Every structure is written in structure tokens, then in C-alpha cells.
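Note that one protein chain is taken out, while the other chains of the complex remain in position.
To keep things simple, chains are lettered A, B and C as they appear, and every chain counts its residues starting from 1.
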Amino acid sequence: MSAKLSHRYRTQYTYLMQTVVTILIAVFCLTPMFYILSTSLKPRGAEYMIPLELWPSKPTLQAYRAVLGIVEEAELASESKGSMVLPADQARIVKSLSFVTPLRNSLIVSSAVAAFSLLISSLSAYAIARLRFRYKIQSLIFLQLGAMIPIAVTIAPTFMLMRSLGLLRTLLAMIIPNIFYNVPMSTWLIACYFAELPFDLEDAAKVDGYKPIQIFWKVIIPLAAPGLFSAGVFAFLGSWGEFMLASAVSMGIPAVQTVPAAMLNFSVQFRYEWTWISAAIILSVALVAFMTLVFQRWVIRGLTAGAVKY
Amino acid sequence: MSRERKWLVGICILVVLATLAACGPTPTPQVIKEKETVVVPVKETVTVKETVVVPQEKTTVTIAYNQYFNMTFGPADPPIVAIKKAVESKYPNIKVELLVTSTEAKTWHDMYTTWFMAKDPTVDILGVGGYWTAEFAEAGWLEPLNDGVAPDVDPKITAKLIPAYLEAHTYKGKLMGLGPWWGGIGGLYYRKDLLEKYGFKPPQTYDDVVTIAKTIMAKEPGMTGWTWSGKKDVALVNRWFEYLYGFGGKYFDDAGKCAMNSPQALAALEYMVNLIKDGISPAEVATWKEEDSMVRFVSGQAIFHTGRQDMLFWLDNPEKSKVVGKWGFIPNPAQPGGRRSGTYEGWAFAISKFSDSKDAALKVLEVMFDFPVQKELNLSQGPVQAHMDVYTDPDVIKNNPNMPLIEEIAKTALAPLSSPQYPEIADILAEEIHAAITGLKAPKAALTDACARIDLATGH
Amino acid sequence: MAGVRVEGLLKKFGNVTALDHVSLEFEDGQLTVLVGPSGCGKTTLLRIIAGLEDATGGSVFIGHEAVNQVPPWERNIAMVFQSYALYPHMTVFDNIAFPLRARKISKAEVKQRVEQTAALLGLSELLQRKPRQLSGGQMQRVALGRAIVRKPEVFLMDEPLSNLDAKLRVEMRAELKRLQKDLGVTTIYVTHDQAEAMTMADKLVVMRGGVIQQMGEPEEVYSHPRNTFVGGFIGSPAMNFIRCSVDCAEAELHAPDFQCKAPSRFVEALRRRGKDSVILGVRPEDLKVLASFEEGAVPATVYISEPMGKEMLLTVEVGGALAKAITPTNVRPRIGETVWLTFDEACVHLFDSETDEALPTE
Partner (left out) sequence: MKIRLREPTIAFLFLLPAFIGVIVFYYYQIVQTGIYSLHNLQHTADWQTQPFVWFKNYATVFRSTYFWQSLRFTVYFTFMATVLELAVGLGMAMATFWVSRWLGGILRAIIIMPWVIPPIINAMIWRWLFHADVGLFGYILVSLGLVDKPPLFLTEPMLAVHSVIFADVWKNSSIMAIFLLGGLAAIPADIYDAAKVDGARSWFRFRKVTLPMLLPTILVALLFRGIDALRTFDLIYGLTGGGPGTVTETLSSFAYKYYFTYGKFGLGSAYAIVVFAIIVGLAAVYLSRIRRNMRFKE
């Protein structure tokens, strides 16, 4: 009887502890984003009010409308700290800095980068993980060592290269280098995943009448989906957040800026409009956060296959 | 699994679409250099016997400047609108475009560096900081405007511009830009009402400021003594120059070596550090940009404020200001032996070496510095102006009664530190001075380090 | 349908010789079993025939065509793998249809053929399942189905039953043999299990160390092993070997503990050979265990006895070595008891003590 009781007590105690730990981690991970979200929902100027409101009493989407450039002059007329800009001018500036363009640009750049770096690195990963040739380790190290080079080292020559290709101020100037910034890491992740697949499958497909390139597409790629997903998400996030190259090759032109470059521009222009900056932050993160949430199981499974085991 | 598969399909479609979008027409940059042919439509009237088609080559001139080109603070059009109107009435075949740069000088400067390195022909006219002209000219990125090789600016235009400022934009004898388009001069704002209440006259020396601030702060709890911008930034460097000259120091000695480790300079820096130590300036000044420090004065929380003259414009605006009629503005004080000086922060306009329509650019530049546009500019933004006639124009004075004040302050303008290494020097100074005012370094060590680094950078 | 022939196949992995000039002919329509201990090169041989490995030397013929340069996907062969190698991302239907689709066969025909195959193998109910939802036996059938659906010229089977449990394995091997007979496709079957090899083979090939030891019909290999390795490997429990010295004059064999007459069919060979030692091989099932002495019987001490239901496996110590014998259960000696062994001369095998080769008979 007492043993049973103490068991139940212990189970409850464990459950309580688990909940506490979960809450602690959630607080650690989510507080900053929560506060940014709450700031973004405040009316303009309310972010400076003391005592701070952890959650706005009257949430408003005003800031989001401003960030997306669909704000009306009248809305901007309300007093804002440190601003001496007329509402009409401000409305014009707000519209010119609308976050719609950077979001679209980032989406294009990141999708293209993810797609092409997956394509290229799954080919190279296949060669490294599953084909027989000499200098295999050397090839892998050659690729990996490349990825160690800080972008601060390569930025200037890359910029000059893009110039001579005539690609400055185009999204291609961000897409092409970013593809290869992600190839080494993707190759590694995917190769580790490929290496775990049984070799019999490939042999079976060969005798079933498939050529290596067909086997690659029909057998290896579908089976390595989690690994590919992991690598794809890495590449997508990597290029979504890439700042230095994007800000150099976009040369300050809003029409070709991606989210990070536009974000900096925006935060410089509206240094005090923290409701707006917060809304811009939320908008820049929302899509990638959502995407990663949907695929998080695959991302982790992709890493499980061996990339991190070495 | 199936849920993820749905997403997978969705993402794939998205990727394909995005890729198509990227391969398709690339998003047009805001400014495209193009010669466009405008065909005047044929008018169909009975009286006209023959139809006339006039093909016209239109040249686009692109001006790079920040968002302030889009703004007006007075009863006039924003500058870009004024320029467009003026240019298009005078030169119908020139089209003016604005390329908006960053409002942060540093970002703005680095943006230019990338453009020039790319030898980018898009931008024809560039707004340049007063200090940048030397640097860009040394690098060969700017088109000289008076070297006898076209395009050269019409002397009739330059004759009307204030010579001292033109000199600031001259490098090795060559005029590199016209300015100031927008000029700022540092001066001291003070609370006239409070000084009168406690029987003080406007301060003449830096010691006066301390005495006055201490007295009033003791009697008026909650008042901040003196606000200025101490963020690690050019604004801090600008303030530093004012203290430096105010205490009798100077930038360089005759041999061109850094002279900012002189006893006068040390006295100046120690004075700045003591302002914070003694609580006359709050420790937060070290985090403030100009606007942050200004806000406190405008909202009536500070006795003194050092800043540019452009704040005048809204000190008397009851909507923005709580100190209407309670303020005064004088040139910066100086210690005995020092010079009352305000740092000149001018924005000039220069023509890019890589521009592919320099002649048209020069025409636009001339229009920009001609009286009508200059007057409009003063009416909309009220800066220190390049054109002399603006200061005496009745409309301008009517709109801005502080114009005589501005003229007085403008006389104290400090010649800028002109060096191709200016950005590095400014950074070094910002870092070292900031380190000193945040207590990270002793003032003497900071200045010694600063000079050592500056000499290294300039090769002395 | 076609036979398969390999000529002088040589395969080296670095310094290791996996196949040492192997020549073999697999007859059309027959089921040939390659058997041998692990590492004997049987799987390598199979993979070279499939084209999955390149031979270092020698050639492979399918039908009359030399296929050395033909990649696996162009050889008309089917292979069943030990691990089944089912594609985990495809349903049973897709797995079976996979080789057909490689050949651009019309959808309707694919469907018809897959369903037919599935029916043949009793998989009709499982077509929409994924491999991980199947039992071992079912997976095995799917793998088979994938092999037979495309009507290849040759089946290659690489230990296809070794992942099944013992009972299922016995069932499946009968089924497999029956299937092969029905289809009449040349089949090369690799196993390390001699019982499987014996029961299934039309022709048995015993390999060791990359060299073919013996090939022939199972009964022949069983009754006339060409050397001690084959004798020991084929048949369970393994053949007993006793080293004896030869008395040529008396035609007698002398073991440390006993002596016996040399079987008359070997006398000539022994004499001609003129060496003084020989290896005597007797299969456990040929040893007779007696409770009391009889003429010509050899004394032995019981080491352990293992009842196996209808028979008993007796391990005895004889001549300083252990030997196994199968006896009816009515003889139940205790451990340590002395028993008497006799054997029929006709069942005795003699091997050269140096070369391990069987001695020729008259």
C-alpha cells in the first residue's frame, strides 16, 4: 500500500518537475520573441511608456500596416518620440521602405538557394558517400575547408567578381554565391545520410534495370528525404539570414534588398519606431519560423543519421 | 507523414515559382540608367496641316541622397520636388531621379565605397559628407569641378556661394563638390528663462557652463545639466573637435603629425570626462545620438545642450517643444586661449567620376545651387546655406526669424579635418574618446593611443 | 532462357584474392547452388555475374554473349538479396513493379503482371503496404516477386532465406525450389547452409578460398567428396576424420587405438601411392555403436550424448580424438562408458594425408 502510494507520489512529482523544466526552457527561448511580438502590437509611441506593459492592453496591427506600407497619413499624425518629420513625408518614406519587397526578395533568394544547393550538394554527397574513387577524403576536406573561410575574407573579391559579371543590384548576385556558401555543409549533411542507406538497395535497383543516375533519383533521393530536408532548411535559413554579401551587392537599392539588409536600413531610418521595427522583425521571422516548425521532426531526424556522429 | 508530404509538395511548388521568378524579369532596381525616347503624341486638330513628331533624347540624372530629400519641414516643397521642377523647366530633356541612401552616415559612406569600387555608372550626383570629399578625391572617385577640363562649374554660380565652405570641399586645389547643401554648425543651447531666474549671463567659457549648471541643478531637482551626443559615432567626434579648439588645441601640428595629445587637448578631454563624473551630463550621454540628446532639451529637461543649428527650427514650434521662447543659442564657449568654434558638418554634392552623363549632371548641380532652389531648400529645411543671398531674403527671414543667429554661429565654423584617411581617423577618435568618457581608459592614455593610431593611419 | 558460363574469373581486393581463376558452367534451367563457408568467394562470384563487381580477369557469358562490359541494368538478370533490399519508400506493388517500370512497360501490363506475380506468391492482400509493415516471410516473398515478375534469363539469389526463422526457412526452400522448377529459369543460389544446398540443388558447387572444390549433383558430392573439406562441409554432423598409418603388406590401417582392414577398393591405390599415412573418413550416420564387443569393433569412451528425438547423436573419444556417431535411441550409454564402434567398409572414405584429396578407387 505504502509502496504504491509513494510510487504515485513519485510519478506526480516527476510530472511536476518535467512541466517546470519545460516552462523554464520555454521562458528562456521565447521571452525575447514574446516581448518583440508584444511591442509590435502596441500603438505607436506606447513602447516607451513606463511602467512597461508586458502585453498591450489594446493590441493594434498599426505597426504591421506601417511596415507593409499600407498606412494612411492620418495614422502617422499621432505624436512620436523624437520625430520631427511631417506625416505626409513619413507616409511616403514608409511606403518606400515597405517590407513587402524584401520579403519577396528573400523568399526568391532563399528558395532558389535551397533548391540549387540541394541539387548540387546531393550530387557531390552521392559521389562522396556512395561511389568508389580515389582522393575521396581529400575531396570532402577540400569542400569543408572552403566553408571555414569567413565571409569577411571573401566579400571584397566576390563583390568585384559580381561586378565583372554585371550582376550587381540583381538577386542573382545573392543567389549564386549563397548557393555555394551552403554547398559544403549540405554536402556533409546529405553524405552522412546517404552513407547510412544500405548498399543492397542500389545493387537491387541496378539489377532491376536502372542506370546510376536513375537510381540516384528514384531510390537514393526519396530515401534520403530527411537528410535532404535538414540540409534544405539549413540552406534556406542560411541564405535568409545572410547579411554581409546581400548588403554589399544590393548596394543599398531597396528593390533588391533581402530581409537582413532591409532590416538594417529600416532600423536606421526609423530608429525610434520600435513598434515598427518589432513588427518588421516579426514579419521577417514568421515565415522561416513557421516553415521550421512544420519540418522540425525531419530536421532533427536528418541530423540523427550521422552528420553529428562522425 | 502525409501532413509533411503536403507541405513538401507545397514547398516544391513554391521553390519552382520562386526560381522562375528569379530567372524571369529580375526585379527592376529602383533606378535604371536609360536613355528613353519620348515621342510627343500627335495632336489631331483640323488646323494643323502636317503632323510633327519630335523625338527627344531624355537623359536621366540620378542623385544619391538620403530620405531628407523627400521631406519638408516648412512651407515649401521637399528638395527633390523643387529640384525636379527647376531642372525640368530649364532643361526639358533632363530627367532627375533620386536614389535614396541610408540616413546613417557610416552606412551611407560604406555604400558609396561599394559603388565606387564597382565603378558603378548609375549615380551621377552624390551627396557627400564634408569630410568625405578629401577621401573620395584622393581615391580618384570624384570629378573635379574647376580643373579646366569639362565639366567645370560656371564661376557665376560659385561666386555666389560662401567661399569658406567651398574651401572645405576643395582638395589639393581642386573643387570637388559644391556645398554646403545642408550644413550644420554646432553651438550651445541654453535655457534663457532659468539662467535669468538665477541671475546668470550666457556662458562665455566652459568653466561658466559648469558653474551655472551646478547651481541650477541644485535648485531645480530633476533637471539634467548638459546634454550632448556621446554615442561612439561621428557626432561625438564633432563635439570633441569643439572642445579641442575651445581649449586651444588643434588637429595636427605643422609637420602633419597628430597634435591631439597636447596638454590643451588633454584638458579638453578631462573636462568632458568630468562632466559625466560630476553628474552634469548623465552617464547615458555615452549612448545618445544627436536626436536622443536633443529630445531632452526640447522637452525642457536640460539646462544646456550642444548641437547643430537645425534644432532651432522646431524649438519655437509649440507642438514639438516645451521650451518655446525660453531658450537661447550662442556659439560654443571657449576657455581663455581657445577658439569659440562650432564643427561644420556640411553635405556637399559632387559628380561621380564613373557617371556616364557628367555634363547633364553638372547642369543639374548648377540648378541645385542657384538661388531659387537654395531658397526653397531653406524654406523647407532651414539649414546653413551655401548661397549668400538666402540669408538676406525677406521670405526666408520671415519664415525663419533665427536666420541672423545662424549667421552668427556660422562664423565660428571650424575648418574640417581634411584627410583621405578621415573615416579611419574619425573611427579612432570616436573609439578613444568614447573609451575615455565611458571610463574605460584614462584620458591621457586615450589621447596617446589615438595619436599613435592616427599617425600610423596617415603614415607619419 | 540461357545458361551462364564463367571462364577463368579472377577477382582481387587489394592483396586478397577473392576468386582464383574460377571456371564454371551453369546449365540452362537448372538450379545451381554455390555453397561454402563465409568468405569463400561465392557472393563475389554472384555479384560479378550480376555485374555489380568488375572482375580483375576472366569473362562471364550469359547465353552466348560475353557480358563483361555490360552494366547490370542491361543484363537480363534478377537478383534476390539477403537483406531483401526492398525499397522502403515504395509499396509492395511499387516494389514489384519497379523493374518493369525500368523497361517502360505499359501501365496496364505492369498492373496485370504484378497482380499475377502477387497472386502466385500469395501477396495479393498486401500490395498497398509498405515494406516495414510486413513480416520477414512476406518481405522475402516480395523480394522474390520483384525478381520473377520480369521474367529474367537468370535468377541470382544471395542467401535469400538466411534472415528467416528456422521453420519458415524449411518451408520456403521447398517453395522456392518448386517455383524454380515451374518457371524453369536458370538459377544461381548462394548459401552457406549445406542442408539448404543439398535439398535445393540440381547441381552443387562447393567453394573455398576462391577456388571451386567440387561440383556435381548433391548425392554425388555427398557420397564421393573430392577432398576432406568437401567431406567435412557437406553432411551434418560433419564427417569424422582419423589419421591412420598404412600397413601396405597387410592392407591394414593403424590408428593409435585400433586397426582395421583397408577397404578392398582402395588397396590398389594405397599400394601405388606407397606413403605410410592416410586420413580415414567416416560419416557419423555410417558408424554403428555397439554396447558390447564384436569382431572388428573399436573401443571408444562416451563423451556426451545428445538425444535428437528419433535418433541420438553420440560423441565418443576414440584414438585420442573425438568422433560423432548417430545411433538409434535404444542404445543409451552413459557418459564415461565404453562402447564399441564398427563401420561398413563400403562407407569409408580415404584421403591423402598430405593433399587432403580423396584416394582414387578402382
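As a working rule, contacts are C-beta pairs under 8 Å (C-beta built on N, C-alpha and C of every residue); 3 or more make two chains touch, one makes a residue touch a chain.
Predicted, not measured: the structure shown is a model, and the values here were computed from it.
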Could you run through the displayed chains and say which ones the absent chain touches? A, B
Could you tell me which of A:87, A:209, A:232 or A:260 touches the chain that is not displayed? A:260
Among B:61, B:237, B:286 or B:348, single out the residue that touches the unshown chain. B:286
Tell me which stretches of chain B touch the chain missing from the display. 106, 109-110, 113-114, 116-117, 135-136, 138-141, 231-232, 283-284, 286-287, 420-421, 423-424, 427, 431-432, 434-435, 438, 440-441, 449, 453, 456-457
Touching the missing chain, which residues of chain A? 15, 18-19, 21-22, 25-26, 28-33, 35-36, 39, 47-52, 120-121, 123-124, 126-134, 136-137, 139-158, 160-161, 177, 179-181, 183-184, 187-188, 191, 195, 199, 212, 237, 240-244, 248, 259-260, 263-264, 267, 274, 277-278, 281, 284-285, 288-289, 292-293, 296-297, 299-310
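Everything that follows uses one rule, which is that only the chains that are shown with their structure count from here on.
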Figure out the least number of contact steps between chain B and chain C, where 1 means they touch directly. 2
Among the chain pairs here, which one is joined by the most contacts? A-B
If I average the C-alpha coordinates per chain and also across every protein chain shown, which chain's average lies closest to the global one? A
For chain A, residues that touch 2 or more chains besides their own: 225
Find every residue in chain B that makes contact with two or more other chains and list them. none
Sort out for me which residues of chain A touch chain C in the complex. 198, 200-201, 203-211, 214, 219, 222-223, 225
For a test of understanding, state which residues of chain C touch chain A in their complex under the given definition. 47, 50-52, 71-75, 77-79, 81-85, 87-89, 98-99, 102-103, 146, 150, 156
Would you pull the chain A residues touching chain B in the complex into a rising list? 81-82, 84-86, 89, 92-93, 96, 101, 104-105, 107-112, 114-115, 156, 159-160, 163, 168-172, 175, 225, 248, 251-256, 264-265, 268-269, 271-272, 291, 294-295, 297-298
